[in-house]
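Omission of a single protein chain aside, the complex is shown with its protein chains in their original locations.
Labels run A, B and C following the written order; every chain starts at residue 1.
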Amino acid sequence: MAGNSFGQAFRITTAGESHGRGNVVIIDGVPAGLSLDIEDLLPDLDRRRPGQSAIVTQRKEADTPEILSGVFEGKTTGTSIAILIRNEDQRSKDYSNIMDKYRPGHADYTFDAKYGTRDYRGGGRSSARETNVRVAAGAVAKKMLSELFGIHIIGYVKQVGNIIADIPQPQSVTMEQVEANIVRCPDPVKAQQMIALIDEVRKDQDSIGGVAELVATNVPAGWGEPVFDKLKADLGKAMFTLPAVLGVEYGIGFGCATMRGTQNNDIFRITPGSSSEKSGHITTDTNHHGGMLGGISSGMPIVMRCAIKPTSSLSREQDTVTRDGKTTTIATKGRHDPCLLPRFAPMGEAMIAVVLADHALRQRASRL
Amino acid sequence: MAGNSFGQAFRITTAGESHGRGNVVIIDGVPAGLSLDIEDLLPDLDRRRPGQSAIVTQRKEADTPEILSGVFEGKTTGTSIAILIRNEDQRSKDYSNIMDKYRPGHADYTFDAKYGTRDYRGGGRSSARETNVRVAAGAVAKKMLSELFGIHIIGYVKQVGNIIADIPQPQSVTMEQVEANIVRCPDPVKAQQMIALIDEVRKDQDSIGGVAELVATNVPAGWGEPVFDKLKADLGKAMFTLPAVLGVEYGIGFGCATMRGTQNNDIFRITPGSSSEKSGHITTDTNHHGGMLGGISSGMPIVMRCAIKPTSSLSREQDTVTRDGKTTTIATKGRHDPCLLPRFAPMGEAMIAVVLADHALRQRASRL
Amino acid sequence: MAGNSFGQAFRITTAGESHGRGNVVIIDGVPAGLSLDIEDLLPDLDRRRPGQSAIVTQRKEADTPEILSGVFEGKTTGTSIAILIRNEDQRSKDYSNIMDKYRPGHADYTFDAKYGTRDYRGGGRSSARETNVRVAAGAVAKKMLSELFGIHIIGYVKQVGNIIADIPQPQSVTMEQVEANIVRCPDPVKAQQMIALIDEVRKDQDSIGGVAELVATNVPAGWGEPVFDKLKADLGKAMFTLPAVLGVEYGIGFGCATMRGTQNNDIFRITPGSSSEKSGHITTDTNHHGGMLGGISSGMPIVMRCAIKPTSSLSREQDTVTRDGKTTTIATKGRHDPCLLPRFAPMGEAMIAVVLADHALRQRASRL
Partner (left out) sequence: MAGNSFGQAFRITTAGESHGRGNVVIIDGVPAGLSLDIEDLLPDLDRRRPGQSAIVTQRKEADTPEILSGVFEGKTTGTSIAILIRNEDQRSKDYSNIMDKYRPGHADYTFDAKYGTRDYRGGGRSSARETNVRVAAGAVAKKMLSELFGIHIIGYVKQVGNIIADIPQPQSVTMEQVEANIVRCPDPVKAQQMIALIDEVRKDQDSIGGVAELVATNVPAGWGEPVFDKLKADLGKAMFTLPAVLGVEYGIGFGCATMRGTQNNDIFRITPGSSSEKSGHITTDTNHHGGMLGGISSGMPIVMRCAIKPTSSLSREQDTVTRDGKTTTIATKGRHDPCLLPRFAPMGEAMIAVVLADHALRQRASRL
C-alpha cells in the first residue's frame, strides 16, 4: 500500500530518485490507436527542465525520455507505456555534507521517521526530480484529451510574493502569452516585476512563494464520480501530490467565505444558436463554481489555483538538528530555484491532464 | 470505476440518497479486537444532525444508526462493518415543483449531463445527506486512532462572512470550547457575532459562506506514502469530497505566497527531556508546514482549513433554466441551512479520521 | 487492505455474517438507465436458498432482499446500489457447543489465527451465507449483460462423486434442463443417480464432493485486460473466492496435460454468411481454449469447471482440537448440505456475471 500509483482507468505508476539511475513511469490505460512519438513529450519536459532560464536552478539535466513500450509503428497499442528518463547531472558531492542534517522545510526528517533510513543525496524520492516523468505522462494525457475532446490545459503564474497578475479571463490565456516571459506570467507588466523580485531574493540568498493558476477548457459536462471521486476531489488531490503545494482552490475558492448565496450562485443561461445536443448549450453567467458543480464538470472552464511555498533550500545558513539529536547549522550549497513558480506550470498541467484523462475513460462506463 | 469507495487499508464504501430508503456504509479494514458500540457513533451523528439548533436546517432526521455486521460481543471481528441509517423525513412533495428545473449552484444539471437522468427529490446522491454514514464511519476511525495512538481530531468554525475567529493555538482547542455555542466557534465573542450574522442572512432569505479549521494532534511522524498518497494529498482529497468545499489549505496555506524562505521555514528543535526514541523528540518552533513535510506527517499538529461556499438553496427567487432549455425562475422551498459551517465540523473530522486510519494501517507495512 | 470488494469498474463490496443482523452488498458502477426491480433478484436467490429441496440443508431462510439505494422510478440512477438481506433463522444455540472447538475442514482455526478472535456462531463471515448478496449482485450483473450484449450464463452439476454427466454441448444447455431436477444436472439419467447418491451419503451422516460446470455464451471477443487482469485470471479468482472450491479449469483444463499441440490447437474458421464486422465471424472448430485465448475472450463459449469439496460439517463425530490445544471430538449438529453442488450453480453464475460486467465496462476504455 505504498503510494506510487495515481488514477484508475488512466493510471500512472512511477519510480525514481534525484540521484539514482533515473525515473520511470508506466502509463496504464491509454487506448489503442493514438499517435504518439517522442516529440510529443519534449515541449513540456523543456518547460519543466532545470537550467532553462536565469531565474531557475542552474542544474543541467537534459531530461531525454525514452519510450520503452506500448507504442508500435507510431501508434499506441493499448498496452502499458513505459517512459524512462535517465539522470545525468548527479553531483552527489554537493550533498555529502548534509548527510546527517535535517534540512528545514524538507522531507529529510519525515522520511527518516517513516522508513528509518533515507537517500540523503538531494532528497532522493522526495525531490521534485520525480516530477519529470509525471510531465512526460501528462504530455500523453494531454494528447489524448486534445485529440478526443479538444481539451486545452494551461498553467501560469498568478502571484509571486505580493505581485498579483491581472488576468480577468483565465480561459482566454494562450500558451504564447505564458511562454512570452521566463516567469510564465501572461500579464506582461507584472511578469517583469516578478522577474525582478525573484532576482532580488536570489541575490539575497533567499526564496519567495507564489500562486499558480491552471485552466482547462472544453471539458465536457458530466465528468467526475460521486461521491468520493468527484472531479474537484481528484483534481485537488493531484495538485497536493506536487511538492511545495500548501493550498488548492477552484473557482472563487477561499473568496467564497465572504459571499452570500445570492452573490455566489452562478445563474444558468441558454446559449442561443448553439449545438443541438440537449444539455450542451447550458452555461453560467459567472464562473464562481470553477467549472464543477457537485464536484462534476459543468462544461464551463475549470479554474484552479495552487499556493506554492518558497523554496526550502537556502544557501544562507539556518539552524537545524542532526539525526542523532544535536543542534547544528546548515546551508544547502546545491543550485536551487529561488522561486518554484516558473517551473510549476508544466507539472500542474500534467497532473490536471492525468486526472482528466482518467475521468474521460471512467465516464464512458457511467451510461448505457 | 464509479467513485463510492475511499481509502485503501481502511476503506469506506457508501450508498444512499437523500430521499431513498437510507444510507449505508461498509467499512473494510478495521482490525479485530476494537471495542465498538452504537453509543460510539451517536455523539458525532448528533453534531451533524439537521434540526439541532436555530441556525441550521429545521428538517427532522433522527439519524439512528444500526450496526449490521462486523461486531460480535462488543468487539470488532476484523471483518467488514456495515452501518445503516434509514431516512425518515422524506418530504418528497417539497421538491416536486423543481423536477425539471436546475437549481443554481447545485448538481442537478451536472448529474443530468453525467447520467442522462437524476433523482430530483432533494438532490438524490448529490445531497449532503450521504455524509451521515461518513460521520458514522469517522466515529469508528476516531475510536481506533484514539485508542491506538491517542490521536485527537477536532473541527470548528474559523470564519463566517467577514467575521474571523481569533484562535492562536489551534492544537489547544477543546471539544468543550467548540460545543459551547451553536455555531461551533471556540472564540466566544466572535461566535456570537457569527450567530447574529447567520440569523440575519436567514431572515434575508439568503445564505453565507465561511471557513472551517480542522486539527489533528498526536499523529506520529512518518505517515503518508510518497509520491501520490502523501498525507497532504489524501487529506486534501478527503476535504474536497465534501459538499460545498471550494478550497483547502494546510499550515500557512495561501499565506505562503508572500513569504520568503527564511520566514517560512520551520526550524527544527530538540525537545529536551523527552522520549528516548531517536526521532521522537524533534519538533519545530513554528508550524507553517501544518504538520506535514514532503507530504508526510512530522509529528507536529496537522492544521487544515476548508473554504465552504454559501448554501446554494435559497427560498428567494432566482433565475434558472429547465431541462429542455427554457428560461424560468426557482425558489427552493425546502428547509435549508442558512450557513453550512455549524454542521461541517463533524463531517470534516470524519474524513480526516478516515484518512488517518488508512495511513495508520498503511504505515505498518512500510518498515520491516 | 481487507478483501471485501471485488471488481473495478463493476465493483461489489459486501458485509455480513451467518448469524448477524444480515448481509449487505454495495454495487458500484452500474450504468444509469437499466430497469431494475426486486423481482429481478428473486429467481437466483431462490435457487441459492436453503430448504429448497430434500437434498439440501433444511435451514429456513427466506432471503428477502431490499434495494436500499441507486434505483429511482424503476431505473438505475448510476449511483451505488445497496441491497440488504436480513438474517432470519439465527439458531445460535446450535453452535454454542462448538464455541471452543475447531471444526475440521472449516475456517474456525484459520480465522482465529488471523484475527485472534472469531464469531463462533456458524462460521460468521466464513459461512457460505455471505454468498446470498453475491447472488443478488450477480442478478444485477446478469440483467445488464443480457440487455446490453445478449450474454447468457448458466451453471449446472457436472459430477457428484463418481457419477459424471454426459453433456456434449455445454453451450446448448438450457435453464429449463438444469432446473428440471433438484440436483441441477441437465443429464436427466445421471441426475437421478446423483440424487440417490446424495441421499445415501446424507443417511450415512457423510457428505460428497463434485464438479460444477459454468458456461457463458455471446461474450464478445476482446474482453480481458493483459497481463494481470486477463479474463481467465479474473474468472479463475472469482471461482476461488467461493467456499469449498479446490480447483478451477476452463476449456480442456487439466486434460491439456496429455495433449499435443497439433491436437489441442483450435483451428480458426470463417463462418460464411455471418456479420459484416471484420472479426465478428471468426470461430474455431473446437473449443479446447474454453472461449479465451491469451486470457482474452475469443467470442466462443466460455466454459469453466469448479471442483467442490464435500461439506466439511458432519453430524458424525470427528476428532479435533480446542482453542487451547486439547484433544476432543466434535459433531456439528446444525442442518447442513450433504452435497454443496445443487446450490452452487447460482453462486458460480453470479461471480461469472460480476466478472463479465466488470470487463464489459472496462473494455469500453480500451479503444479510442
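The rule is short, and it goes like this: contacts are C-beta pairs under 8 Å (C-beta built on N, C-alpha and C of every residue); 3 or more make two chains touch, one makes a residue touch a chain.
Model, not experiment: these values are computed from the prediction.
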> Which of these, C:Ile195, C:Leu293 or C:Leu356, touches the one chain of the complex that we don't see?
Replying inline: C:Leu293
> Which listed residue (C:Phe72, C:Tyr115, C:Tyr156 or C:Phe344) would be found touching the missing chain in the intact complex?
Replying inline: C:Tyr115
> Which of C:Gln52, C:Gln171, C:Asn218 or C:Asn265 sits in contact with the chain that's absent?
Replying inline: C:Asn265
> Considering the entire assembly, which residues of chain B contact the chain that has been omitted?
Replying inline: 1, 8-9, 29, 31-34, 78-79, 148, 226, 361-362, 364-368
> At which residues does chain C meet the chain that is not included here?
Replying inline: 1-6, 8-9, 14, 102, 104-107, 109-116, 125-126, 130, 159-162, 201, 206-211, 220-230, 232-241, 243, 245-270, 278-279, 281-282, 288-290, 292-299, 307-314, 316, 318-321, 323-327, 361-363, 365-367
> In the complete complex, which positions of chain A touch the hidden chain?
Replying inline: 1-5, 8-9, 11, 13-17, 20-24, 26, 28-29, 32-33, 66-70, 72, 75, 77-82, 84, 114-119, 124-125, 361
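The definition used in the following text is that only the chains that are shown with their structure count from here on.
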> Whole-Å distance, chain B centre to chain C centre, using C-alpha means?
Replying inline: 39
>> Averaging over Cα atoms per chain, report the distance between chain A and chain B in Å.
In response: 26
> Rounded to the nearest whole Å, what is the centre-to-centre distance of chain A and chain C, using the mean of the C-alpha atoms as each centre?
Replying inline: 45
>> Quick check on chain C: which residues sit in contact with 2+ other chains?
In response: 1, 8-9, 29, 32-33, 78-79, 361
